[in-house]
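A single protein chain has been removed from this complex, and every other one stays in its place.
Entry: chain A
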Amino acid sequence: MTTLILRISMRLILPIGLVFSLYMAFKGHNEPGGGFIGGLMAAATFAIFRMSSGAAELDKILPCHPRILVSWGLGIALVTAIAPLAAGEPVLRSYLWDIYLPGGEALHIPSAAFFDIGVFLVVIGICVGMIGRFSEELEL
C-alpha cells in the first residue's frame, strides 16, 4: 500500500488530520466533538500514515510506545477525577476558569477539558497500538 501517491499526499493529510483532531477534541465541550472523536480521528490519521509510509516513519513522528500514551491518558484522567478530593469536594467535581485574553475575549477552561485530554490520549494509544500490532503480523 506504500504507493507514491498515498505517501506524498500523506504529507498533506497528516498535519491537517492531526490539527483537525486536536480542534475536534478541544471544541468538543461546546460543539460536536470531544476527546473520544478527536482521538479516533488522530488514530485514523496515524494508522493511514503507518500504512503509507511504514512503521519506521511512524516511530519518527510518534517516538514512544502507544502504551505510554495510554498510561499518560489514564493518569491525566485519574488526576482530574480525584483532584477535587483534595479540596474536600466529591470526585470529578468540575471547575470553570475564565481567562481574559488581551482583546476582551474570555477563554473558558472547564476542568473537564483535562479529562477529555486523558480520553484523547487513551484512544489514540489504543487504536494506534492495536492497528500497529496487527499490521506487524502482515509485514513479517
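The working rule: a residue touches a chain if its C-beta (ideal position, glycine included) is under 8 Å from a C-beta of that chain, and two chains touch if they have at least 3 such contacts; residues count from 1.
Convention: contacts and distances are computed from a predicted model.
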What does the UniProt entry say the missing chain is called, choosing from "Electron transfer flavoprotein subunit alpha/FixB family protein", "Cytochrome ubiquinol oxidase subunit I", "Glutamate transport system permease protein" or "Na(+)/H(+) antiporter subunit A"? "Na(+)/H(+) antiporter subunit A"
Contact set of chain A toward the excluded chain (per top definition): 24, 28-37, 40-41, 43-44, 47-48, 51, 55, 59, 63-68, 70-71, 73-74, 77-78, 81, 91-92, 94-96, 108, 110, 112-113, 115-116, 118-119, 122-123, 125-127, 129-131, 133-138, 140
